[in-house]
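As you look at this complex, bear in mind that one protein chain is not there, while each of the others sits in place.
Just so it is clear, A, B, C, D, E, F and G label the chains in written order, and each chain counts residues from 1 on its own.
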Amino acid sequence: MDVPTTLNGYELIYKKPSTLTEKPFHYCPGCGHSVVHRLLMEVVEEMGIQEQTVGVAPVGCSVFAYDYMDIDMQEAAHGRATAVATGIKRILPDKFVFSYQGDGDLAAIGTAETIHAVNRGENILMIFINNAIYGMTGGQMAPTTLLNQVTSTSPYGRNKEAMGYPIKITELLAQLPGAYYVSRHAVYTVNAVRKLKKAIEKSFAYQKLNRGTCFIEVVSNCPSGWKMTPVESNKWLEANMFPQYPLGDIKIPKD
Amino acid sequence: MDVPTTLNGYELIYKKPSTLTEKPFHYCPGCGHSVVHRLLMEVVEEMGIQEQTVGVAPVGCSVFAYDYMDIDMQEAAHGRATAVATGIKRILPDKFVFSYQGDGDLAAIGTAETIHAVNRGENILMIFINNAIYGMTGGQMAPTTLLNQVTSTSPYGRNKEAMGYPIKITELLAQLPGAYYVSRHAVYTVNAVRKLKKAIEKSFAYQKLNRGTCFIEVVSNCPSGWKMTPVESNKWLEANMFPQYPLGDIKIPKD
Amino acid sequence: MEQEKTTNNEARLMKGNEALAEAAIRADIDAYFGYPITPQSEVLEYFTNEMPKRHGIVLQAESEVAAINMIYGAAGAGGRVMTSSSSPGISLMQEGISYIASAQLPCLIVNVNRGGPGLGTIQPSQGDYFQATKGGGHGDYHLIVLAPSSVQEMADFVFDAIRLAEKYRNPAMILADGALGQMMEKVVLPQEGSLPKVSKPWATVGKPASRKRNIITSLFIEPEKMEVINLGLQEKYKQIQSEVRYEEIALDDADIALVAFGLSARICQKVVDLGREKGIKVGLLRPITLYPFPKSALNKIADKVNFMLVVEMNAGQMVEDVSLAANGKCPVYFKGRMGGMIPSPEEVFAELMSIIEKQSVTQD
Amino acid sequence: MEQEKTTNNEARLMKGNEALAEAAIRADIDAYFGYPITPQSEVLEYFTNEMPKRHGIVLQAESEVAAINMIYGAAGAGGRVMTSSSSPGISLMQEGISYIASAQLPCLIVNVNRGGPGLGTIQPSQGDYFQATKGGGHGDYHLIVLAPSSVQEMADFVFDAIRLAEKYRNPAMILADGALGQMMEKVVLPQEGSLPKVSKPWATVGKPASRKRNIITSLFIEPEKMEVINLGLQEKYKQIQSEVRYEEIALDDADIALVAFGLSARICQKVVDLGREKGIKVGLLRPITLYPFPKSALNKIADKVNFMLVVEMNAGQMVEDVSLAANGKCPVYFKGRMGGMIPSPEEVFAELMSIIEKQSVTQD
Amino acid sequence: MEKAHEIIFAGFGGQGVLSMGQTISYAAMIENKEISWMPSYGPEMRGGTANCIVIVSSSRISSPIISRFDSAIVLNQPSLDKFEHEVKEGGLLIYEESTIINTPKRKDIEVIGIPANEEAQLLGKKQVANMIIVGAFLAKRPIVKIENILVALKKVLPERHHHLIPLNEEALMLGQRLIKEKVVA
Amino acid sequence: MEKAHEIIFAGFGGQGVLSMGQTISYAAMIENKEISWMPSYGPEMRGGTANCIVIVSSSRISSPIISRFDSAIVLNQPSLDKFEHEVKEGGLLIYEESTIINTPKRKDIEVIGIPANEEAQLLGKKQVANMIIVGAFLAKRPIVKIENILVALKKVLPERHHHLIPLNEEALMLGQRLIKEKVVA
Amino acid sequence: MIKGTVIIDRDICKGCELCIVACPQESLGLSKQININGYRFAELVQDNCTGCVNCAIVCPDVAITVYRQPKSALKKAV
Partner (left out) sequence: MIKGTVIIDRDICKGCELCIVACPQESLGLSKQININGYRFAELVQDNCTGCVNCAIVCPDVAITVYRQPKSALKKAV
């Protein structure tokens, strides 16, 4: 969509990045997925690396990420985005490769692929959207679901005896020597969005230098799965998710 | 095999535990696997829990563990021993359940099952034999293979750029709240063997109290895979494995 | 819809997935292990809602690979257990299924088939017929495969599948499709407690002094032994042939036989009606067990009819088994829709008419 | 044995697994991803030895599941790539294979078949025929399947398989067995560089301004679209039929046709000799491509012979395809060994004789 | 009634289209009819439209997924655009008037617009708009008895909403009346 | 020679049974014969016995895995116990004498014991016992030429062991002599 | 204060209200109408937009385009 660069003498100062396609997002109202999509594409646009970037979409709500990002992309099997990204990166070592995954994808079915890609220090950016739930399939418990959180498969709340604990996969991954930059973010405020964008920029810069795996967790919402309005969901996020998943850098380069 | 209880007036003070079968071990000379088998069975004998114990053998050199341990056992698919053990324990919550796995099994193909079993705090004992190599299939690189170590699939030494780092899975697992007792051992000396036996005893005691997952790593040798004599392999173990995998408790109960 | 608490014989309106899950609880399963996937997540959800109030264990596994191996462990420990998934998830279970078949562990696996290959679509399909009946995993093994065609059968076949699985120490599969899982129909549920537990002396429950240890394994490193295991399996599969089940509709005087299972069979029933209205003598054979396959029944029908038309929601899979059964005695045609599409009675009927025309042309 | 450095046409003595790997390097593969498993670990080992000295990438994956998905990524990125495994590992790849087939990515998958089901044995088997040819994964798809029967063919078929895979944008499989992988025979390796790279305009290599973005996916959530994808696949499979390959031995005047692939076919060749020595007119058809299957060749032979005897190292799998091809025109018998056992020429011959006897009795 | 009646209910998620279908299905079950209720499912539901197909029949029902309907009940524009063309000749199309800008064009079917949203607002509860439509529909096609709809409502509504049953009853009756008035008018 | 010759080589891992077979296979290849060499494989090799089956033929070879042999060459007791019974009538059985306690019983085959270990010790290198046996075997069954064995050795031995080729040659010749002496004796 | 304005694509907006919360000026509100997808969409309810871009930054659906008085204009105004 072409937008006019001036309007009644006013100058255009924000528009949709050209690296996003025309297609409107299919995400639920207020869902964080699309904010992260946009930021990725803003960075790709600003760094001028559209030609050099290949992305990997997961199975999860963001399965159609390739419908929105105007770059070459692959859609991976559930949990295997980092294996797919590894395949791509090994063939195209000079390209920028990122994977994009939800918590079910990355931290449940894909746990082995996640850990070993980071352990190999694959030179890729992994984006991890942690919304503490399986969005796509209708709100089931995720490995990151909080204790006592109600989901469609923990209808009486997640109970640690039978279902285990919310997993802090990001902290685990940060321990692996292959992890170069590990950081946890959110998109619930303007400031948070800005910080996340910086983190993405850094990650691509590190990737260019072949420094190893960059891993960004985005603690996000799922208004539909949580059965809240978007505004409520962001409040719940602050009150409940951040204590378990505190924002900030978890591992930063020593050099 | 019945052994006489006295010999020329001398008293019998050590014999094979009755909980091991007659079958001689198929392991290579000097291999640590069978020591651990024996210790497990000594503990089972001494605690009198042969009737209440169900073990799970992996795919790896110890795939035939059930030929030696005189208890009910299941042989799991490669990497899935803890999933199998979970299935057993959930059906038989009052029985003692242990899984027994090599490094390829537990820390490569089985990474997801390992992490999630511990994360659920499954009330089982996991025995992890880390010999830094795939023994059964002929000495290929394992996730725990040391940097620069030569194996049949790292013939020029493990190189971190292409193959990643030796993974300290035990340290990772210890971070999970479901892990109750995590300890690293070896069987290269009399003392080490004695300590390991204590750790196994403790683990079964904790299991009785439903405390969560007990995890024991045994840093072991693979004379065949390492292409050394057993005596050399134990020296190499001390010199090379322990710096990367230091012995000792990693997580002990707070109470 | 609010959960009804009736456990009696009253008719209820239920989704296929829910009817299946409720039937499993009534069939006294000890444990369900599964992982969400459309169009069958309601099965897991139903269990997580009900099990805590009733009896038995439910565990959401970290993946389908984990789930099927939990089934292995739990079935080996003597539990009456089940899992369910849909096509991609069932593919991930293939190694585990082969192990379970080899170790001869009774259990129930439900595949609510969606359109493939790949991630495909979530709409109903019968594209996993080969995988279910020929063994998608490695080696020579068979599942007992039941194909429901109504919500009522989604419930009933749980009992049948478990009964057969335990009788033969063999994994059984219910192969349904997304529509059967999602749709609501009237269903009268089987009685709770009407499926008695059987003794499992081979299970690993802890070895008392009184018996030798029990071992659950599928490893027989010497090929001579592994062949003996295989011969045993083949012998069992021969016995299982006696459990074949199928439904015949209007076949007595039929010149034409439709062959279809599951949802396709419902569509074909309408085709039979359409045909009969027009004076065409068409009947329907509906295999209820896909394995064992009603081979000899079809072989007999092949003697009597001018041709068979196999209708499937795939590119032509069961049609091979039908052809094998007919063994050249009559032509076997195929009509299929793929990737989540369902053929309409009208298009099947049109296909039927065009074959009749072609045939009469050839006969002239 | 010390690695030989000759890259010319000299005959060499090599293990099947090594010949296959060396051929792949000469076929200019860009990357190999795999995981050790007997009896094919030598493939990975050969690559880890050679790749650093030659060209291309080798990566030991954390599992077969990871390996096949790395293949997906790498093939999608335009690489000429392969993986190899043996039965249980191939079962784990079924989801990934279905994805690759659906996304239409060319690649080579090697299954050095061992005895199943389950962990089974590591000895040679043909028990994965169904899995390879009917699709062990979900949905309607086919691999192109080549079955070597010598170390020479282990090498040659790498070239053929890659050529076909790239021509049709379809995964190809080499289905060998443990014996072919482990044995040494004389082999003349194909020339390095004799398989030119093809252009892959659909690959995801970074989107230049000059074209629309490339997407590798197997998801088409609307069934109407997914059906179109499926129709496209089916159309392709039809075209692939033209690539059928088989070997005919002494069939011209044969009264009896043996049908066997891979190692079994070698054994049957001996049976042909044994038969001919005794004046029995027996011939052999060896399918080289298992998919596409030489259906019409077999159909023609069925017109001429008294019966067919299918010999496999399994419980009877290809025999179904042979029966479908014969379509009732002649009886089709089966002789198989299972779980890692190999039939001897003598026992096959004995089976043949007993069928002849039975037949002549029936004819009386 | 005919041997089978095939209906599509379609609208935005949240407008209660699935429960409209369930209510009628339940009532039909009480009347010992064969029924099948088939929802659209999967991610396309998300934020977008939802629909369900209900088939009520006196004999065994073949496919639960069909593409031509005896009646279509649509609560929003996208659904109208999609399903208007899939009503069988001579069939019935009922739509919620206030959300529709481009009204139906077909002449070979009976088309009825109901201002259900407004009427529901007047009744004091937006959520009962769907029951007004059900009432209207059943006035045109009495495939089940109204009293059985009331029984069905008890099954379909979660316990915590049972206090709304009288309101729903009112809505149903209002729907019936609206049709009768239209017919008279 | 016959059309095909089928041999099993068996002993403990480390006695060089696999390379005995490989050497003969290589030599046969040089002579443009068809050959197949099939090792036992898998974990049962571990610490236990190893064996390989070699088939040398003038025409295409069918199964590489067979269970009856023209010749068996066994280097330890378990292998003798196992394979004595699998030599075809009229076939040849050669065994290493010093490791065998229970000597072969069969009368319908030719049985030859060779004190290869002792002789190798005398040559100064235990490892060449296997080549003494190969020499002896070829003296009885000249299925390939000795000079081609020497060529083959270069291929089979890793480069770092090439200095041992003269010693292996000596061992081969010794083996041949041992047979001739036996025959004379 | 710099003046700005936003253009909100009413058919793309899903009425999540995140921009409304993010706007420091309380310039935005939900319309009474629904759009083609059934959502009430966001719209300017006050003429006090400063073009701070906050709304656009948090808008998940990139429905908002932001314009601002040029700096030069500002200077003139001041």
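Descriptive notes on the structure:
Here is the rule we go by: a contact is a pair of C-beta atoms (placed from the backbone, for glycine too) under 8 Å apart; a residue touches a chain by one contact, two chains touch by 3 or more.
Since the structure is predicted, the reported quantities are computational estimates derived from the model, not experimental observations.
Within the full complex, the chain left out of the display is in contact with B, F. In the complete assembly, the contact with the undisplayed chain comes from B:V187, out of B:M69, B:M126 or B:V187. In the complete complex, the residue from F:S36, F:S63, F:Q77 or F:N130 that touches the missing chain is F:Q77. Residues of chain B that touch the chain left out of the display are 3, 6-16, 20, 24-25, 27-35, 38, 187, 189-190, 193-194, 223, 229-231, 234. Those residues of chain F that touch the chain absent from the view are 12, 47-48, 76-78, 99.
Here is the rule we use: only the chains that are shown with their structure count from here on.
The most distant chain from chain E, with centres taken as the mean of CA atoms, is F. Put simply, the C-alpha centre of chain E and that of chain G have 38 angstrom between them. Note on chain placement: the centre of chain D and the centre of chain G lie 61 Å apart, centres being C-alpha means. Of all residues in chain A, those touching 2 or more other chains are 27-29, 63, 75, 77, 108-109, 111-112, 116, 136, 143, 162-163, listed in ascending order.
Residue positions of chain E touching 2 or more other chains, listed in rising order: 42-44, 47-48.
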